[in-house]
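Please read through the structure below; I'll follow up with questions.
Note that one protein chain is taken out, while the other chains of the complex remain in position.
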Amino acid sequence: MTPLFLAHGSAEFWSDQTVNGLTTGSIYALVALGYTMVYGILQLINFAHGEVFMVGAFAGYGVLVALGGEDISGVMVLVAIILALAAAGAASAVTAATIERVAYRPLRNAPRLAPLISAIGVSIFLSHLVDDGFLDGKSKFYPQIFPTGDLSAGPLSISYLQLFLIGSSLVMMAGLYWVVQRTRTGKAIRAVSESRENAALMGIDVDRMIVATFVLGAIMAGFGGVLYGLFLSSIRGSMGFLPGVKAFTAAVLGGIGSIPGAVVGGFFLGLTESVGRELLNEIPGVNLPNEWKDVVAFALLVVVLIFRPTGIFRQRETKRA
Amino acid sequence: MPERGKLGRAAIAAPIERLRARTWERLPDWTHPLIWFALCILVLVVPTFDDIWVRMFFLVGLYATLGLGLNVVVGMAGLLDLGYVAFFATGAYVVGILSAPDSPHYSAFFSYWYLLPMAVGIGALVGVLLGLPVLPLRGDYLAIVTLGFGEIIRILALNMSDQTNGSSGLFEIGRPDISYLHNLGLTGRSTVDNVQYFYVMIVIAAFAVWFVTSRLRDSRVGRAWEAIREDEDAARGMGINTTRYKLMAFSTGAAIGALGGAIYAPFIDFIAPNSFSLLVSINVLALVIIGGMGSTQGVVAGSLILIGVPELLQFSETADVLSKFDWVGQGVNQVIDGINAVTHLDLSTLPPAEKWGAKLALYRFIIFGALLVAIMVLRPSGLFPSRRRKMEFEHTPEHETAGPAGTA
Partner (left out) sequence: MDGARLQTIGLGMRFQGLTALADIDIDVPAGQIRGLIGPNGAGKTTLFNCLTGFYRPTSGELRLGDMRVDGLEPHELSALGISRTFQNIRLFSNMTALENVLVGAHTHMGDVRATPPAAVRPSGNRLVDIARALPGAPAGAYGSVREFVGAVARPPVVRASERRAVGFARDLLRTVGLINRENEIARNMPYGDQRRLEIARALATRPRLLLLDEPTAGMNPQESAAVVALIRRVRNEFGATVILIEHQMRVVMGVCEQVTVLDYGRKIAEGTPAEVQRDRRVVEAYLGTRAVGGDSHGTA
């Protein structure tokens, strides 16, 4: 766009990179919300969150296939996608609530390592149950029903699908923010994050609020799963692993425990993988093809942890880690 | 109110906990040497078994070695490392890159016996470089960064094809030359190139690692690690440079992981990025945890269960044995058929008995994930917890939130 960038690629190239970054960023952000909320309330990395995301993707897939798969067209596309999102949110919510009840709650007062390992167990169980138990190692493919085509203005160009992804995820996140800020449940959740003891003294049912936190995060992850499926088509039992780790990275980047931080961190990470990586390629001698995006993301995480352990966007706390 | 609930729980849980923590100790004292003796005999007679059995015990020994290494990190110092495969891969690739004939960096100069210490050293160095930014921070960050790094190392191996041959991998990795011993008439071969010899090698490595780690545990270093695991803040208050000791634990574990990789590479003769997946990390971590953290016998038991059993299930002998139980399967299938007939459900029937082993092997990760949860919930200290060493990452929430900064 400016002469600064002209070494490689045109303005179109950079605008494409930006759109791609925002698209993957929106999925990272949706998944990151669950990590950050659960961490805020339990100081637990919910390692199974990537699998909650996976369950959502499969629930959405099931609905789309049941409604006719590739044959869905016209206004039914919108209806089908809304139904898929609803099913995904519900399936993910049930999964997350079950995981909380079975694998985390009994370990609430256990040494800190125990719930973490239990979470890893759930994650392995779910991903392999789907991969080895149900799918025999094969992938499933989302029906490609979304209308193709681009919206363009000058060098800017964005496909309808990408526009839908970014737009709808923003709407979902705004919805979550409203729930957490304005509703009774949201306020209770925030109270429990501040202090479990004090919240209990105020008559808040702590266990219920913890479940509610898991459920809210899971709904976002389920939505993210459907969007992921629509965008990348191929889904598998192990699909949740990398987005899960990335989303956690995003949550750390934004300052773990903070909801707006997770959103900003998600988009930031998405942009870093596309635009940031290409910007690094502008440096002579550097060549980081797209396969290196995960490496770039992790390098970023490590750099952030060195210099801003509390996240890029958060004020540094005086107390040491 | 929640205070009281917690207290009550602790009061009930503590004695049970204590009972559980004594599985090994509750066995009468005189049985301990017997069990160890039986194990030693087993170790000695294994080379006379069929090759596939020796191979199985080689893998058990390899994972026991890795487990002892990870145990330094997780069991002694209380640091959760989810990317242990990274160091295993480092060791394997150091040996592979410098000794595979089709590798771009093949060098006839390096014999295996130079490469082995080099791999261990580079492993330790990678551990330091990786740990340096993360170890001063809280444990959770370490978990996620190591998890990521375990995945990154695979991506690196895949994409740095100029160095690693990418996905096609490296073949004919240089094997340990023991012509010196051969010339002395001590060995029948001049290179380590069959399972029996590799088995002996891994047994030696496992004992060496066991010696080093148990010496470390009973030293000032081990005490510092234990103190960090128990209460990091109090340890700092007692003058322990926690970052430095965590780094030491982390890089000790890394070096042992690299040692394992450096022995594995010539054994398997072919390394490719896909051999170093997350599952290796999970396997090692799980055998440490299932065995009971901090205990040697736990690591041995854990690797027998987690590595030995799935291998065993794939043997044709297992299938032969299982086929004798076909009547059980047929009985169950008749019941299922009955249910199908009555309810119009279409429940699938069991496969022939000789295939059960293979099916179980296929489903082992599903079972294993469920087992991990069950063990954590029912038996948080593992099957053979070491003397009083409870599995712990003693950084309880009360400590975290103490003080006004905890209000964030």
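Should a chain be cited, it is by its letter among A and B, assigned in written order, with residues numbered from 1 in that chain.
The criterion applied here is as follows: a contact is a pair of C-beta atoms (placed from the backbone, for glycine too) under 8 Å apart; a residue touches a chain by one contact, two chains touch by 3 or more.
Only a predicted model underlies this, so the values are computations on that prediction, with no experimental measurement involved.
Trainee: Where the complex has a chain not shown, which of B:H32, B:R189 or B:R220 is the residue touching it?
Mentor: Of these options, the touching residue for the absent chain is B:R220.
Trainee: Touch as defined at the start, partner being the missing chain; which of B:V212, B:I268, B:L312 or B:A374 qualifies?
Mentor: Result: among the candidates, B:V212 touches the missing chain.
Trainee: Would you write out the residues of chain B that touch the absent chain, in ascending order?
Mentor: Within chain B, the residues touching the omitted chain are 128, 211-212, 215-216, 219-224, 226-227, 230-231, 233-242, 244, 247-248, 252, 388-390, 392, 394, 398-399, 401-408.
The working rule: only the chains that are shown with their structure count from here on.
Trainee: What residues on chain B touch chain A, complex-wise?
Mentor: 1-3, 6, 9-10, 74, 78, 80, 82, 133-134, 136-141, 143-145, 147-149, 151-152, 155-156, 158-159, 278, 282, 285, 289, 362-363, 365-366, 368-373, 376-377, 380, 390-397, 400-401, 403, 405, 407-408
Trainee: Okay, in this complex, where on chain A does chain B touch?
Mentor: Per the stated touch rule, the residues are 39, 43, 45, 102-103, 106-107, 109-118, 120-126, 128-129, 132-133, 194-197, 200-201, 206, 241-242, 245, 248-249, 252, 257, 289, 291-292, 294-295, 298, 301-303, 305-306, 309, 317-319, 321.
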